[in-house]
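All protein chains but one are shown at their positions in the complex.
Coming up: chain A.
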Amino acid sequence: MSTTTTSESRSRGKAPAGERVADWADGRLGIYSLAKANMRKIFPDHWSFMLGEVCLYTFLIIIITGVYLTLFFHPSMNEVTYHGSYVPLQGQLMSEAFNSTMHISFDVRGGLLIRQIHHWAALIFLAGMFVHMMRVFFTGAFRKPREVNWLFGFLLFVLGMFTGFTGYSLPDDLLSGTGVRFMEGAVLSVPVVGTYLSFFLFGGEFPGGDFVARFYSVHILLLPGIMLGLVVAHLILVFYHKHTQFAGPGKTNNNVVGMPLLPVYMAKAGGFFFLVFGVVAVISAIATINPIWSIGPYRADQVSTGAQPDWYMGFSEGLIRVMPGWEVNFAGHTLVLGVFIPLIIFPLVLVAIAVYPFIESWVTGDKREHHILDRPRNAPTRTAFGVAWITWYMVLLIGGGNDLWATHFHLSINAITWFVRIAFFVAPVLAFVITKRICLGLQRRDRDKVLHGRETGIIKRLPHGEFIEVHEPLSQEQLHTLTAHDQYEPAQIGPAVDENGVTRKIKASEKLRAKLSKAYYNEDSQIPKPTVEEYKEITSGHGHH
């Protein structure tokens, strides 16, 4: 009886506060339908799927700390005399930008920690994006329908590089000033328009009095604004496409096996945000980054050794450092090839990885949707290409830090430069070949495991004296996981003669495509999966151990 009365009184009385707030919001924002559609959204579980989260959270950390820094930073190149608390710079002339960064570092409460969090988080953000991008690449997560999201991610990486570069230049210290000078040199090397571009960027001769204020707008408004928009679009597409998953029992191209967004992933992701913030804060509390007080204010007549950009720009430094200083004079004009060629290769390095998904889909002619991830070994050509690209990138990073390689490994800097010049062409090819062989080896191992089971390490002696190793058959789940991948046939050129006997002209692109497709999927590029018959024959126990 009492239950009836309470329920009656509740239905007659006021709803709980939470429900009323939710009702109010639903009437205006339509949250119920949104929540219904998305609260139970399923996400699969794998540590590598959290790399994107690392990027998102470090991006948020950068925005939060960046806002704090803007409260104290003066983006001005007016010259002032330093009178702050750092003794070794007392009385030195410097720009207001440098002065205010010194002020943040030494005289603003928590200023140095926030500066270090901002900078460390930026380095980790870029590193996170790099690894996230490689995860997506090697698992084939960029395939249809996710090509656009791959491009969004790529754009975020590139914009992140330039946001980082402009931010790094803001304190107007000797190190970043050298970096800006480097960039100006690259701009100047552009034929015909270089000098005009440089004067436009710097408002006259370098360094002028404008670039800090200009970089400031670009760094805190333009680029982060675009990036924020792209991040939102990136996340919307992740929701829209649903997350990919690795092959496994019960996992198909049409489902997602995992945990719901609410409550599991909200708690996990929320907790992970604080863990990321914690790790970044600990690192920022124990390790210095960009000690501008040691570096000193920028003056065009000064320079230091070890003048490198932050790591994400390191490969461009490498390109410049190893490029021979070629220069040609043509009709009274100088063309500085030693700088201009690296300037051309710089975007090409990045574009090479960005366009790969489109090349792959063209070569393979695969237009289906893919929601099951590849294991890297099952796509040897793609994996080999990815490793070759990373090798290329790393070779350039070595070139960018050639002086530190020389001093720390007691090598000649000239030898390192020559190594990089040769490795720039050779190392990716070697990496490609070796990686492909390793992938095929791993495929053979998988085939072997499926057919013969797992090596247990148990040696058994048979009655007639023979020793055998006992192999344990894999479980049904493991068998499924190891054989879930598709195997493709090379794309063929269509018949040259149609049904009416008319010969068709075969385009060169078609021939190229057929050739590439053959390279992707011929018998040298994939180990045939064990068939059911093979499996049955071997496990039936006739003449096999």
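Here is the rule we use: a contact is a pair of C-beta atoms (placed from the backbone, for glycine too) under 8 Å apart; a residue touches a chain by one contact, two chains touch by 3 or more; residues count from 1.
Note that contacts and distances are computed from a predicted model.
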{"item": "Protein name (UniProt record) of the chain left out of view, among \"Succinate dehydrogenase iron-sulfur subunit\", \"TonB-dependent receptor\", \"Nitrogen fixation NifU-like protein\" or \"Cytochrome bc1 complex cytochrome c subunit\"", "value": "\"Cytochrome bc1 complex cytochrome c subunit\""}
{"item": "Residue of A:L175, A:L201 or A:C439 in touch with the missing chain, whole complex considered", "value": "A:L175"}
{"item": "Per the touch definition above, residue among A:D26, A:D210, A:D366 or A:D403 touching the missing chain", "value": "A:D403"}
{"item": "Contact partner of the left-out chain, one of A:T334, A:N414, A:T456 or A:S475", "value": "A:N414"}
{"item": "Sole contact to the chain not displayed, among A:V87, A:A331, A:L348 or A:V532", "value": "A:V87"}
{"item": "Residue of A:T65, A:S100 or A:Q116 touching the missing chain in the full complex", "value": "A:Q116"}
{"item": "For chain A, the residues touching the chain missing from this view", "value": "45-51, 53-54, 82, 87-92, 105-106, 112, 116, 120, 123-124, 127-128, 131, 174-175, 259, 264, 268, 271-272, 275-276, 279-280, 283, 285-291, 293-296, 299, 301-311, 314, 400-404, 406-407, 410-414"}
